[in-house]
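Quick one: structure below, then a few questions.
Yeah, one chain of the complex is gone here, protein chain that is, but the others are all in their spots.
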Amino acid sequence: MSVLIDGSTTFIIQGITGREAVNMTRECKDYGAKVVGGVTPGRKGRDVYGVPVYDTVRQITDQMRVDGAVVSVPPGFAKDAALEAIDAGIKLVVIVTERIPRGEVAEILEFAKLRGSRVIGPNCLGLISPGKSKMGGIGGTAEGTRKAFVAGSIGVMSRSGGMTTEICNTLSAAGLGISTAVSIGGDPIIGSTYAELMPLFEADSQTKAIVVYSEPGGPYEAQLAAYLTHRKSRLPVVAFMAGRFMDEMPGMRFGHAGTIVEGRADTSTEKIRLMQQAGITVAESIESIPSLIQERLSR
Amino acid sequence: MRFYEHEAKTLLGRQGLPLPKSGNAKTPEEAEQIAGQIAGTVVLKSQVLSGGRMKAGGIRFAGSPQEARREAGAILALAINGQRPRSVLVEAKAPVRKEFYAGVIYDALAKRPVLIFSDMGGIDIEQVAEQHPEHVARAHFSVLEPFSDYQAKNVVASLGITGNQLSRLTPILTRLVRLFLQYNLTLAEINPLCELEDGNFLCLDCHLDMEEEARDRHTRLLQELGVGREETRQARPPTPFEIRGAQVDALDNKGVAGHVIEFDGDLGLIIGAGGGSLTLLDAVRKHGGRPANYCEIGGNPSVRKACELTKLILSKPGVEKIAVMMNVVSNTRVDIMARGVIKGVIEAGYQPKDKITFFRIPGSWEDEGARILRKYGVEYGDRSVSMDEAARRAVVNMRGR
Partner (left out) sequence: MPMFIRVEVDPSVARRADLAKKLVEVCPVDIFAQNADQSLRIVEDNLDECVLCDLCIQACPAGTVKITKLYEQA
């Protein structure tokens, strides 16, 4: 099993003729993902690495089953693209685009909730179930992805796309491997938070433990801590907190758009305290994560 | 991006929100003139982006234009939390009967905006929420459905407010919500929102933040307000070094090599990407290193950009050496980064092996990158060297090899 995607997941890429999307299409296809179509308005009839291009999402969903969509269009068009995918009945929408204003993200998410679609991102690299499929640029080329992501038993959720790869590479090298890794996005408001994805990992028999990459700013780590406090999870959670230095520099923007310390509750110190209180093991370095997991699993 | 109070009030005015008579003065003379036009007692308010203006002496009163001129001079000369005031806002002093609070922000958990209202205005809303929760009302609202007066009315009425107050407050809150949505604000706050002796309401102070990501959608407005593209409006203004960093990043549109933030250490950092930079800066400090800067590399920047960034960092006074480190990369290319950094070091007049304490970027084109580094005698760390270990070696190598 895996979470959200597996070898049979079919998906489309919106904005498929864009520079980044062209690379992503090739990388996903090379990895074995079922990319069944792409959309760029006005480019119907072309193809990108053998993937047919259409003008609208409906032109694809009218002919075949589409499980997911990757939105990789410029920020000014991202809201419309996401709404189009949701309206066409696509249930998993991964938004790669950065710099979408919060109000538009809120619109997308409200509409998604209304129609029962799940959104990952924005500002993320997508997700991967090693050996089965990947949706989005996560891991890069098929070869690079195979190097860093080996199938295994750890579920990974990360606010940083690059650090998703770093952490998974560490877990793979240590022989633990990955069940599913989700780059959840670095924006202040995201479609799927740690706590919202936890039940999916809990229901996945392949997953034995969870690794979380977290940053200062925003309430999502506190939400995860509250979730674990109220409901005993079968999965031990190990978290890494980056950007601890930022506590000394409130109001300054580092890293992702969502990473700005605005109040007392969203400093790294406070988040670490909350997570530890909820039974999460907080790692001091990425390299120490595998041994901390082993320790939690053998308890 | 935070607006100065006078800018924010211009926006409130456009939405039809009630404001005191005012003018923005850049000099004491202008303040005198505005005070003369207003007539009566005026309030002079320092235009800085920092809070705590009252305590710092940035808000003063004047009974005559001459006094306004004197006080404006004093305010303009007074830095608050390290910030020099832009100007002085001169406003008619209003006879206040009661203070309220109205604000709109996004609730990241509900993933919707929320309207917040309190009948205890004039103080920090978080403090009111902690000590007098019964005086704070909240209502989330949809961004798909239209916002209508009744929603604002419900919020106000939920605190037991009725009569003239209810009917006056309702449209003010509605307009605040419209303003928030129209201008892509992330915070819109009127505090205090005042009821005057005559029953009218005025917005006496306000705080508006526009989302960075939305700035280019409001270029006309920002131009009208005189907000420059280069103004970051962060907790502190950018230093010349940081401004030059932004210029390097603007050299071309290939990837990111910028967002430089200055520290006062001796180890220059060329690090990435977003999360990787945060992780590496922590790691360098943990191992006793003194970073000279923060930066973010990502999206496969050009050789030119990496080269210029390297030169910029090496030119910073106090920088002895640099470390080049990133998480496992899939988009950025190791060989392109290696070329850029080595070129930068050489163009700055140094030998790469003397200046680069450690180079750890695993990932795409790593073999090619390693070949380049080998030729110049720079130590390369692949993915078998953890980020933490890379940071440790970078710090150790500061002391010479």
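Labels for the chains are A and B, by order of writing; each one numbers its residues from 1.
In this text, a contact is a pair of C-beta atoms (placed from the backbone, for glycine too) under 8 Å apart; a residue touches a chain by one contact, two chains touch by 3 or more.
Since the model is a prediction, treat every value here as computed from it, not as a measurement.
The undisplayed chain touches these shown chains across the complete complex, B.
Of the candidate positions B:116, B:342, B:356 or B:385, contact with the unshown chain belongs to B:342. Although one chain is not drawn, the whole complex shows that of B:21, B:70, B:304 or B:353 it is B:304 that touches it. Summary of contacts with the chain left out: across B:86, B:333 or B:392, the touching residue is B:333. Across B:44, B:128, B:278 or B:372, the single residue that touches the chain missing here is B:372. Contact between chain B and the unshown chain involves residues 302-304, 333, 335-336, 339, 342-343, 346, 368, 371-372, 375-376.
Note that in this section only the chains that are shown with their structure count from here on.
Touching chain B in their complex are the following residues of chain A: 75-76, 99-103, 105-107, 109-111, 114, 137-141, 144-145, 148, 158-163, 165-166, 169-170, 173, 186, 188-189, 213, 215, 218-220, 223, 240, 242-246, 249-257, 259, 263, 284-287.
The residues of chain B lying in touch with chain A in their complex are 106, 108-109, 111-113, 126, 142-144, 181, 184, 186, 211-214, 217, 234-236, 259, 261, 272-279, 281-283, 285-286, 294, 296, 298, 326-331, 362-364, 383-384, 386-389.
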